[in-house]
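The other protein chains are all here in position, but one chain of the complex has been omitted.
Now for chain A:
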Amino acid sequence: MRREAPRSLADYTPLFFPGLMLIVFFVVPFSTMIAVSFFKRNPSGFYTPDFVIDNYARFLSTFFGGVLGFSLMLAVLVAVCCVAIGFPFTYLLTRRPRRVQTLWLVGLLSVLSLSEVIIGFAWSTLFSRTAGITNLLVAIGLMDKPVALLPTFGAVLTGMVYQALPYTILVLYPALVRLDPTLLEAARTLGASPVRAFFNVVAPALRNTIVATLIMVFVFALGSYLLPQILGRPQHWTLSVLITDQAIYQSNMPFAAAMAVFLVLISLALVGMTLLVGRRENAL
């Protein structure tokens, strides 16, 4: 491939369109948000331009610190669950005939078309006492009487894992399809049982992919704000819920903006971390 430094302005033209998109859809809104996060709230109206750091200072309370901690913990848990379920599932899927694979992938794509609201209410029905899955368990004699499974932390986790799992699988699929199946067979001829071979060979060979997927699901889960409200108690609410609450119901845009900026910075830090991990791996 020809690698030369661009010399004239014309050499940069391919960058114009992506550059423009980045400015319009990322730089402008994000700068606005950063600016707003330093504004002063006007209790009777919206906000007035100013430069105060109250919004960030308020954020450093134990309450918001606790919510931030819970949000991060929940997002990590969702990411770990998604990869723990999605990785073996995708691996087994890639061993099936092509037709079966296509059917599953189409099915998963159709789950992606469901909105968070629909997913939330579907699960709240499934977890309810009157119409939920516990009625089935009662019918087959495993339980005495139906119980409500929500609002609980388990319900929030289930809903969010359900929502993120199709993304996880679609991200893992290309890497697993390309994995040389003889790696696993080689391990088996060397005396490893299929399960052991999977953990010794397949998982380490795809370490990079797994890390990248974990971070993607983590960032995705960090932004979820409907499911914790529908399926959980107030103590299960995430930072995204509070941002929505402040921005829409409390009309405190500057504070909402400060929290959002904080969340974005954490997301960016994680993306940076992935890149660093990837670079170290390549340097080996």
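The rule is simple: a contact is a pair of C-beta atoms (placed from the backbone, for glycine too) under 8 Å apart; a residue touches a chain by one contact, two chains touch by 3 or more; residues count from 1.
In this text, contacts and distances are computed from a predicted model.
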Of the options "ABC transporter ATP-binding protein", "NAD(P)/FAD-dependent oxidoreductase", "Transport permease protein" or "Xanthine dehydrogenase family protein subunit M", which is the UniProt protein name for the chain that has been left out of view?
-> "ABC transporter ATP-binding protein"
In the full complex, which of A:190, A:248 or A:268 touches the chain missing from this view?
-> A:190
Touching the hidden chain in the full complex, which residues of chain A are there? Just list them.
-> 180, 182-183, 185-194, 196-197, 200-201, 204-205, 207, 284
